[in-house]
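Missing here: one protein chain of the complex. Every other protein chain is in place.
Presenting subunit A:
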Amino acid sequence: MIASVDDLHVSLRGNPVLRGVSLSVRPGEILGLVGESGSGKSVLALTLMGLLPPDAHPQVTGTVEVAGVDMMHGSAAAHRGVRRRELGVIFQDPMTSLNPTMRIGRQITEVTRDTDRAVQLLEHVGVADAAVRLRVYPHELSGGLRQRVMTAIAVAGRPSLIIADEPTTALDVTVQAQVLSLLRDLRDEYGCSVLFITHDLAVAAQITDRIGVLYAGRLAELGPTRELLAHPTHPYTAGLLRSRLSLTTPRGRELPTLPAEAGPRGPGCAYHTRCPLAVDRCATEQPPLVGDEHQRACWRDISDMPDGTSAAEPGELGPAVEGSAVVRLHNIRCDFKLRNGWRRAGTLKALDGVDLEVAPGEAVSIVGESGSGKSTLLRVIAGLIPPTGGTREVTGGTQMVFQDAGSSLTPWLTIGELLRERLLPLKLSRAEQDQRVRDALTKIGLPATVATARPRQLSGGQRQRVALARATIVPPAVLLCDEPTSALDASLAASVLNLIRQLRADLGMAVVFVTHDLAVARLMGDRIVVMTGGHIAETGPADDLVSHPQADYTKTLLAAVPEIAI
């Protein structure tokens, strides 16, 4: 075994994070670790590295071994030796894990102590002009190149195990595909093992040999990738697979979701409050992880699981209302002046001649990778950015929902104060205002008592619901959504998407939905607009565009979307 943990319990700040995990990484395999945020997957990685933050007062029991060395006991020097010789690490954000003050070359030669080998390594991970790149700083590289450099550093010491913690989450989907195949090539070449941590089952499906599904600090299921995806044996895995949004998810229906976790965690299975199969025993007794090659921790038989989609009533997508467009953009251009110190370094054409019309009540999705201008376009429609050229006509009000609901809600104001702000122009009495706030909260499925809470007391999904309530408490003609679900776990994301569709149907407003995810774009829009480099590459009805893409760029994008092929 390259690395193994046995009955590992970890508490941080007194809260149990891992609650009895047993797992081993075999030589030469890519082991995927899949879980929602807070499931403890990153803490497991840190424990393996012996790098749990001392500030969090970690309490650890069980055994942790990497290459035969105990990473819980023993000297710091021994742990450092293991990290240097046996481990390579790739983090989510290479901008923060590369040293911004050091040239790339020096950061690689720190490990290799040899410039020629550094050049070789860079060429190996697919960085062109490697000799020249040694002299650049991290900020001069694109996100994909940075992650390649990070990968080069990770394999430089010829490690026996690479720990990759969400290495592609911050990357565009086309770049993600490249980094995934690079990781697999490196594994084949160097014969090292990879512990691949991700929240996305489909990404894990692309690259891993085995998958461990982590839920609330315990393994729910562990097995060979193909078998686990084809025949999940734990209701959580099955639910995740079912609620995953793909290019083939039916458009007309309500999106399948997992119910939210309710109540405090008891002595039993942590999943039992969300589980459709739960019986009394599940609440009181923790199921052990049993099995040989394909292990599962569940008291019930999965074949009894009800089909989640049958309960879903058909959602009303609703055709666009006839009438003159609520948004009419013609030849919109938007330049940003780039400065390099005092000098004008040039202009960035964020939008370069964009035409777009949105009919009343229509749902339009805008898809593109980072830098495509999709968010700028949304801000131009909202009137937050004045366009450099072209004409913009917007009739009726626009409201916007941002990617990060946490930072779009003023942290020191209560939810009630934030919602009431929208009502000020209506000159309502205090009682009427309170009534409207209560109604708005009920509509998004939150109790009225939330009005006195502050944003940080709410979970990520609740915050995004509040942001939606603020946008729609006075219905706008157009609701603008800027990747509202990309920071949410899959099961929460689907319920927020359902809510947006529901609000659109109830209020008859048009929705412009910006996303980097083609599957989400197809589900949220009657029409998809594909953007790249500040202009529109292709536009068409959602299903047509996905099944018969015309533009080359759309084809590339579609090919890179990770899908679970069973």
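Here is the rule we use: a residue touches a chain if its C-beta (ideal position, glycine included) is under 8 Å from a C-beta of that chain, and two chains touch if they have at least 3 such contacts; residues count from 1.
Definition applied: contacts and distances are computed from a predicted model.
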item	value
Listed names "Peptide ABC transporter permease", "Sarcosine oxidase, gamma subunit", "DNA 3'-5' helicase" or "Acetolactate synthase", matching UniProt entry of the absent chain	"Peptide ABC transporter permease"
Candidate in contact with the missing chain, chosen from A:151, A:398 or A:515	A:398
Among A:19, A:328 or A:349, residue touching the chain not depicted	A:19
Hidden-chain contact residue, picked from the options A:54, A:100 or A:264	A:54
Touching residue (missing chain; options A:45, A:409 or A:546)	A:409
Interface with the unshown chain - residue positions in subunit A	9, 11, 19-20, 50-52, 54-55, 57-61, 72, 76, 79, 382, 384, 398-400, 402, 404, 407-413, 417-418, 421-422, 424-425, 467, 470
